[in-house]
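Here the complex is missing one protein chain, while the rest keep their positions.
Going in written order, the chains are labelled A and B, and every chain counts its residues from 1.
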Amino acid sequence: MPVDSRRIQGPDSSVPFMLYSSREKKDYKTVKSEVFKKGLRKDGRKWDQHRKVYLKTSVVTQAKGSAFIEQNNTKVICSVFDPREIPRKSDYSVNGELYCEFKYAPFSCLTRRGHQQDAEEKEFSLILRRALEPAVCRHEFPNFQVDIYALVLQDDGSALSAAITCASLALADASVPMYDLVASVTLGVHDDLKFLDPTAEETILCNTSPRTLQNHGTIVFSYSASQQQISEYAQTGAMNLDCITSAIDILTRACDDIYPLSQQCLVKSVAKSVKKKKKREEKLNRERAILADENEPPTNE
Amino acid sequence: MEDSAIFNVQEQWLRPLRCELNVLSRPDGSAMITQGSYFILCCYVNTFLYSYRVHIFFFKGNTAVVAAVYGPVDVKPQRILVDKASIETVYKPKSGLPNVADRMRETIIKNTCETALLSAIHPRTAVCIVLQEMQDSGGLLSCCINAACMALMDSGIAMKFLVAAVSCMISEDDIILDPSDKDLMGSKASLTFVFDSAKKNLVASHTSGVFSQEQYHESLLKCRQASCEIFEFYRSLVKKYIICI
């Protein structure tokens, strides 16, 4: 194994302590009955109920634009930087590029994540890029790329969806020209059960269903509500056509609910920055008056 | 022995210091500093045409560093600085890849040299300082900084002042200057200071271990005194080399 000399190294191999847990391992059936009991999920939601979403813009002052999203225990932060020239590119490209990086913080999941991007994170970066590209006016910045970084601080399911919603808001906050905002929602499917915005436990259930089931898996669905366009559809697992059509129906409605939240958040942040600007100008004028008093203006002779 | 200088500190403050300039032919300036005890074996090697005289150095429990300086040279486009030369430092450990501790050493050396150099007179260029650790038996950082300073001086690049690094350790009751690795075993804290030759002010400081503010101040004063000896050594070194040139 190559040693990463740029970081402080731990033991050659270490395992999460939960593997040795003295707690009894639950079999699949009990997990299923626990996750969905009497029409309610563990956290008391109905199957088609989204978690409460908290959005905030301009959290990273050093970035051009940024946003933070919280869906109960799923927390993602996103920042967007000024367009810069595409490195190592000689020919002209008509459309600007989006560079997306999706990363889990080492402590964000149940098991520790490595520092380097793994295959899953690379795939998610790609999905993130594909979800955002249709919403950005890329012809406005030819030959340039906009960097978008998403960092998951805590993952309790649907982290990718949260990152897409968050990143679109961060792009808007960075005043990158856009056609529309993108809202994204995940749906977990398990046999006859569907979970909108699944938690980590529900995601695991949906992804590890026995093969005999016809429908199981997760769908990450990104949607531009005002344009009524699906920008990205990423599915894992297998589902029949009826299931997919009904899922898209459910997901479109869910995205329509999330979309106004992003909009409101954006409106709030614009209002705030306008107010701030006014205040700053007032302060500046005051300071200028003081300075003018201090240094006598040079008199022309 | 004619092209090197040995400096014996009178009051035995520092371990014997030995420096050789121009040890490497390709760089613009180079220096090898060894600090500690050593002995030299002189022998003759006879081939059928020539007879060589070879010095073999036996370094016993000392710290040795070779430094090389290239510059001002061309700089990579992304590192270009419009108002001054960019300083690049490469620190090579004895074996293996540099780790994070070496990276920090590199940063300290780089920033120290940056302060000492008049980098503003060579804008849009780079000055590259390469350090190779040969052996470490205490006081590696100070040895590196001294070697880098000597190599810079040897390269003839314009400098604001010279710098001298001195390390010391705080044991139970006492402050010991320039400890060897054996001394360091019984230390509470070890400190390295770098001083400039102009005002003898503190340029860089790196410490490990726990100590009080008074102890820090005391060590600082003691090391400053010792740094004068190193500057004196630099002077005697230059005097010797002037004769060689």
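To be clear about the criterion, a contact is a pair of C-beta atoms (placed from the backbone, for glycine too) under 8 Å apart; a residue touches a chain by one contact, two chains touch by 3 or more.
FYI, contacts and distances are computed from a predicted model.
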Absent chain [UniProt protein name; select from "EF-hand calcium-binding domain-containing protein 1", "Ribosomal RNA-processing protein 43", "SWR1-complex protein 4" or "Translation initiation factor eIF2B subunit alpha"]: "Ribosomal RNA-processing protein 43"
Option touching the unshown chain, where A:T30, A:N73 or A:Q214 are the choices: A:N73
Chain not shown: contacting residue from A:Q49, A:N95 or A:Q154: A:Q154
Among A:V3, A:L40, A:L110 or A:V274, residue touching the chain not depicted: A:L110
Footprint left on chain B by the chain that the document does not show: 100-101, 103-104, 106-115, 191, 194-196, 198-199, 201-213, 216-217, 220
Positions on chain A contacted by the hidden chain, ascending: 6-18, 20-23, 59-64, 73, 75, 77-79, 81-82, 101, 103, 105-110, 112, 115, 147, 149-151, 153-156, 280, 284
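Keep this in mind: only the chains that are shown with their structure count from here on.
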Interface residues, chain A side, partner chain B - complex: 3, 5-8
Contact set on chain B toward chain A in their complex: 96-100, 103
